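Before any comments, here is the structure.
Up next is chain A:
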Amino acid sequence: MIETALKALLILIYATFVGFMFMGIIRIVTARIHRRVGPPIYQPILDTIKLLSKKSNITHGLIYDFGVIYALGATILALMFIPIGSIGVLRAYGDLVLITFLLEIPMLGIMFAAMSSGNPYAGIGAQRALLTMLAIQVPLGFAIVALAEFYGTFSTYEIVMAQQTMGWSIIHLPLLLAAIAYDLVLQAMFGKEPFDIMIAPGEISLGPMVEFGGKHMGILQIQHAIALFAETLFFANIFLGGAVVTAFSSPILNTIASLAILLVKQIAVLLVATFMGAIFPRFTIDQAAKFYWKWPTIIAALGAILASL
Partner candidate 1 sequence: MNLEKEQMIVEKILQKAPYAEGTVRRQRRIEFRIPPDRIRDFLMLLKENNFETMMQITAVDWLKDGEIELVYQMWSYTHAVHAFVKTRIPRDVDKARVPTVRDIYPVAETYERDAHEFYKVTFEGNDKLEMPWILEDEDKEAGVCHRKDFDMLGYVKKKYKLLDRFEEDKEDYVI
Partner candidate 2 sequence: MMVDWRLYEPLINFARKRSMWIVAFCTGCGGIEMPPLMTSRYDLERFGMMPNPAPRMADLFLITGYVTPKTLKRIIITYEMQPDPKYVLAHGSCPLNGGIYWDGYNAIKHLDKYIPVDVAIAGCMPRPEAVMDGIKKMMELIETGKADGWKRYKENYEYYKKNQDELFGEGWREKTARRWIPWLMNKKKEGDRQ
C-alpha cells in the first residue's frame, strides 16, 4: 500500500519534471529551426511558477474551476495506467481502449471550463477542438484495432513484453502503417501545426485558453506537461518497444536504464512532432477533417485489415 503510493508519487514527479523539460525542448528546437537562440530549457517551469504566483485570479463559476482541476486529475489518472519500463502502478489494468479514452478525458474538462466562461472565442475554440478530435478518432481507432488484433491482447504491458521477444511493433508492416497513422494523430493531440486551428493564437486568441489566467493556466501548464509525457510514453510503449531492462543485477539500475531508454524514444517521438509543427502552416478545420478522414484513415484501416488477416 505504502510503497504503491510512494511509487505513484515518484512517477508523478518524474513525469511532471520530464514533461516540463519536453516543453522546453519543443521551444528550443523550434527556436533553432527559426535560427533563434531560444529560451532556456527550464523556461516552462518559470512560466508555471509565475502563473501560479499571480496575485489576482478570476473565475466564471464552479464549473470553470472544477473543469481545470478535473483535467489535471484525469491526466494523472491516465498516467498511472501506462507502464513505465518495469515500474507502473496500475499497468495490470493498462488497457489500450481504456488509456485511449483516458487520454481524451482531460480535454473534456478543459472544454467544460472554457465553455462555462461564455467567451465567444472559447466557444469557437471548443468547437474546433471537438471537430479535430472527431477527425482524429477514425485513424486512432483503426490504429488501436490493428494493435489489438496483431497481438491478440489489449494489455499495454503484455504488448510491451511481446515486443521484447518479437522486436518492435514498427518492424511489422501492419503495425508500421498503424504507427504512421498514430503519429499523424499525435500531431493533433499535441495541438501543434498543422492541426492547431483549435488554439489559433492570432485569430481567436488561443481559443479555449483565452479566459484562463493565473493559477488556472498554471494548472493547465502542469496538465500539458504530464499529458505530453503520457502521450509520448504511450506511443513509445506500444510502437517503439517500450523498455524493460533486465541486464543489471540491481533493480535500481534496471529501472534507471529502462527509464533512460524510454526517454530517448519519447524525445524521438517529440522531435518528429516538433519538426512537423515547425515547418508546416495551418489547416482550417474542415481541411483537417478531410485530411484525417482520407490518408491516415486509409493507412490505418489498411494496417488493421492486414493485422486481422
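How were these candidates chosen? In short, all candidates are chains of the complex that A comes from, given by their letters.
To be clear about the criterion, a contact is a pair of C-beta atoms (placed from the backbone, for glycine too) under 8 Å apart; a residue touches a chain by one contact, two chains touch by 3 or more; residues count from 1.
On a predicted model such as this, the values are computed, not experimentally measured, just so you know.
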Numbered candidate touching chain A, per complex, among 1 or 2: 2
Contact footprint of candidate 2 on chain A as seen in their complex: 27, 31, 34-40, 43, 46-47, 49-51, 53-58, 201-202, 205-206, 209-214, 217
